[in-house]
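This is the structure, below, for whatever I ask next.
A single protein chain has been omitted from the complex, and every remaining protein chain is retained in its original position.
Letters are used for the chains, namely A, B and C, taken in the order the chains are written, and counting of residues starts over at 1 for each.
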Amino acid sequence: MTDLPAGLDDLAIETPSWAYANSGTRFKVFAQKGVPRDPFEKIADAAQVHAFTGAAPTVALHIPWDKVSDYSLLAAYAVDRGVRLGAINANVFQDDDYLLGSVTHPDPRIRRKATDHLLECVDIMDATGSRDLKLWFSDGINYPGQDDIRTRQDRLGDALTEVYARLGDDQRILLEYKLFEPAFYVTDVPDWGTSLLHCLALGPKATVCVDTGHHAPGTNIEFIVASLLRAGRLGAFDFNSRFYADDDLMVGAADPFQLFRIMYEVVRGGGLDPSAGVAFMLDQCHNVEPKIQGQIRSVMNVQEATAKALLVDAAALRAAQDGGDVLAANAVLMDAYDTDVRPLLATWREQRGLDADPIAAYKASGYFDEIVAGRVGGTQAGWGA
Amino acid sequence: MTDLPAGLDDLAIETPSWAYANSGTRFKVFAQKGVPRDPFEKIADAAQVHAFTGAAPTVALHIPWDKVSDYSLLAAYAVDRGVRLGAINANVFQDDDYLLGSVTHPDPRIRRKATDHLLECVDIMDATGSRDLKLWFSDGINYPGQDDIRTRQDRLGDALTEVYARLGDDQRILLEYKLFEPAFYVTDVPDWGTSLLHCLALGPKATVCVDTGHHAPGTNIEFIVASLLRAGRLGAFDFNSRFYADDDLMVGAADPFQLFRIMYEVVRGGGLDPSAGVAFMLDQCHNVEPKIQGQIRSVMNVQEATAKALLVDAAALRAAQDGGDVLAANAVLMDAYDTDVRPLLATWREQRGLDADPIAAYKASGYFDEIVAGRVGGTQAGWGA
Amino acid sequence: MTDLPAGLDDLAIETPSWAYANSGTRFKVFAQKGVPRDPFEKIADAAQVHAFTGAAPTVALHIPWDKVSDYSLLAAYAVDRGVRLGAINANVFQDDDYLLGSVTHPDPRIRRKATDHLLECVDIMDATGSRDLKLWFSDGINYPGQDDIRTRQDRLGDALTEVYARLGDDQRILLEYKLFEPAFYVTDVPDWGTSLLHCLALGPKATVCVDTGHHAPGTNIEFIVASLLRAGRLGAFDFNSRFYADDDLMVGAADPFQLFRIMYEVVRGGGLDPSAGVAFMLDQCHNVEPKIQGQIRSVMNVQEATAKALLVDAAALRAAQDGGDVLAANAVLMDAYDTDVRPLLATWREQRGLDADPIAAYKASGYFDEIVAGRVGGTQAGWGA
Partner (left out) sequence: MTDLPAGLDDLAIETPSWAYANSGTRFKVFAQKGVPRDPFEKIADAAQVHAFTGAAPTVALHIPWDKVSDYSLLAAYAVDRGVRLGAINANVFQDDDYLLGSVTHPDPRIRRKATDHLLECVDIMDATGSRDLKLWFSDGINYPGQDDIRTRQDRLGDALTEVYARLGDDQRILLEYKLFEPAFYVTDVPDWGTSLLHCLALGPKATVCVDTGHHAPGTNIEFIVASLLRAGRLGAFDFNSRFYADDDLMVGAADPFQLFRIMYEVVRGGGLDPSAGVAFMLDQCHNVEPKIQGQIRSVMNVQEATAKALLVDAAALRAAQDGGDVLAANAVLMDAYDTDVRPLLATWREQRGLDADPIAAYKASGYFDEIVAGRVGGTQAGWGA
């Protein structure tokens, strides 16, 4: 059997606290059983994902959803469960004041409020020891003329500049972009070009976050990944998959070949090396599937795609490419993709004291029954809380 | 000034009760002021739209959102306000049982429950005197393999057959299709072909409902309209507009030229004639704009597009088409589109005792201040209630 | 090692004569070496694909590109090389008369000419013994108003009716649809709904041809496949792959998981059974890659996807689906997809006296050098000839 090349140990995948909470569409949020009721329970669930995969050592927080009075307690709780706190995700889209935007709102009072929230998130980063502030802005407009496109860019730049100045030496901004939703005509940060322009204006501690579900149909995401790595500005991934829009399905579920191509460009561009500073994060909604299982499967999907990317015969590929042999070059890539890496990963897990089959092991652990039985009363966590 | 051709009086636009309630995206429902708290208040708002436009004489209900103990009271209330009850919209997507589908669910108990709701809606139609049962199914699957595509079609056919058999002589099914959302891999009725196949299997009282926001990017909607009129199966429109997906913006706001082309095919295919049985309905979400104003503006947009369509010089168009004069034929259509029909519509309104400017007249009426002041306490209506 | 389930022997893939000729984009047709100069040489190339794969026993012809004075000679030549003549593809898009359409043209003279060509193709079918007449119409309009959408449908229906009446008992029409290109506003047969409507009007000998590159972005092709099989109207596939539009790349190259899902629905719906009458054809343009190799690889890709589809554990899948276990059901499908079937196919080939590696065997055969050396002088075949 082919051996798994080195490199997979470098792959740490951060899971998001909100993936363990209830989520849904605008039509309905279906409540599931055993869902956490507070940030501590979310972290407990995230720790399960790491326990069975060995590859999800950190948990991203979302403020204010994960607001607690003492972050050192939360951090200690995480460590106790075998994980650590990760990126801080700001939320300036759920207050009634943000109907027409947050940092790009026409009203300076609301822009101030939103920027203050971002600054507060940096305070929280200081408390949690987080490196990354992930910024996703739902800001935008629904109707032509509703607000001035360019002025909103200026306002956005102002807010980012203020937040950037507040960052510590080891802290970063990850600026996410998204084509549409919830804004339906203009989104103020719709594409990687816009995000990159702002990052370039800010400085080296601002990098782009690529959410794999946030592009126009037909967009070549691996091209963007290669370009951002070339420009030294790929800060993070928000992984998920989609057939149509921002479906937030399990990464690799809709187009596993695309995920492989993305991970190939990461490997090719040196992005798997921890020194590159690329954060690999999941950002998904498990609307119909069990949440912990969904996260485990997603981590496995990223691992499998990465393992295949690591198997690409770089020398053979380059030789075929340089020789202009289109089909031979494509075949080198496909040979890696067509390989069944599941046995290799099973071995990799066993060598690290993990069960070869994380899903089966998790199911057998009884954890799910335990949380269904134990999490009685209280209010289940969701996007709103 | 050009005179407005006959035909506009045939255009009656039904507004949906839920457009007056709060709505939003999965990220946030922003509450607005003065929002109705029950079906009666929704109808009161809908009556305002008709009062100022003279073109919105009916209101669609959504069950269970608009469930009342006595529909004859609701109907009488409507008449009192100058409007009538319209189509009944079934809802089989918000009960916790429907996590994996309603009439296509793998579990026969849940299919039964969903079908019973549809039958109950026909009971309500009997009570309200409604002609149309509008069926939109959120049914579908998120992951390949989650359920069997074809079996779900069979289940759907079974449910529709049962409901069809229950219809009275003057009642119809309007079967809506939608590409995606809330299902993200397969939607069980994703396109007009699927809807039409089921309608053909059912019989003449089943027709297709075209929601203008429910198509894949690049779909030519007016072609579908022309084809359904040719097949005698265009039952209704759910009007709205979109830049990306099912954005549910005001109809005509995103692409007024498309709306004109659609209305041109309606006129061309005889669909404006009441005997054609085409129902013109709005189905929109006013997430950021005032709701009553949004409906008034939408009605006006449909009227303007229709007026332009009626202005097309049919003889000149046909002559240019038959002569193969591409640019002359296109110019005939564009001449109508480029015409500013607002003065014609102002005159049309004044001739019918309406204010020439419905938005200004509504604003001046004080109704909005009245409902903001009066609707204190209680729970605002939304999609969930 | 897993054994390959029965069924793969039922899979016969027809290659198109024009895939061996030069092709390109509107910007440039790059000539390749060794390209055939007449239909006989195309068939010689197609025979190579069958010789090395054992799965491509027939060759589709395109009229007039493959017009010969005596089709029995061409048929005998094919048999001599180990293959047979397949479907006849009509061409009503390259005569100067067809600037504004063929069977839907405003001028009855040109409609007559186009319909006569289709009838001539049935004559050729009689001579070649072909079962299938594949009809793809480039007909459409570029500008709103250029011609009447509905009238063109009527004209199309008239032409199809005339051709249908001319079919022999064992002959069929395969009616292809395509979203756009070369028409850019309306295509007269843009989607499966339109094709199916015409087929239903014609009768049982008219079925739909699904070209996998002819859909709007986001269209779920396997859903269409399942629906057409359910309706008994899936006549054929034109296989290729695409990232954007009708890219005509090698099937399985852009989204191998999609091809697997399609083949799964074929297997699930009984479409692999020869009695189902589904024709599996390639329709691709090898603009930058060697043509014969491209065809071999494409046949292999379809075989691999089919082998994976055959490996799906149907009982386990159904159990998980019926139990509403979303992730287990998805996992059953993915288990099959993630399997590396290449060793199974190697064995399958060896059992049938073929080389385990068709590409390597073809390369080693010296055929390519032979045609490069031998096909000197004359005019290379292309789309125009």
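Assorted remarks:
Keep in mind that, in the parts below, a contact is a pair of C-beta atoms (placed from the backbone, for glycine too) under 8 Å apart; a residue touches a chain by one contact, two chains touch by 3 or more.
Everything numeric in this text was worked out from a predicted model, so none of it was measured.
In the complete complex, the hidden chain is touched by one of A:161, A:194 or A:347, namely A:194.
Between the chain not shown and the residues A:84, A:166 or A:268, the one that touches is A:268.
Among C:99, C:165, C:201 or C:314, the one in contact with the hidden chain is C:99. Along chain B, the points of touch with the absent chain fall at residues 217-218, 220, 243-244, 253, 255-258, 288-290, 293-294, 297, 304, 326-327, 330-331, 337-340, 342, 359. Mapped onto chain A, the footprint of the missing chain covers residues 100, 106-107, 142-150, 153-154, 179-180, 185-187, 190-194, 196-197, 200, 215-220, 222-224, 226-227, 229-231, 257, 261, 265, 268-269, 317-318, 320-324, 326-327, 329-334.
The chain not displayed touches chain C at residues 23-28, 30-31, 93-94, 96, 98-100, 138, 142-144, 146, 179-182, 184-185, 217, 242-245, 247, 249-250, 253-254, 287-289, 383.
In the analysis below, only the chains that are shown with their structure count from here on.
Chain centres here are Cα means. That of chain B falls 39 Å from that of chain C.
Computed centre separation for the pair chain A/chain B is 37 angstrom, with centres defined by C-alpha atoms. Looking at chain A, one finds that residues 217, 243-244, 253, 288-289 touch two or more other chains.
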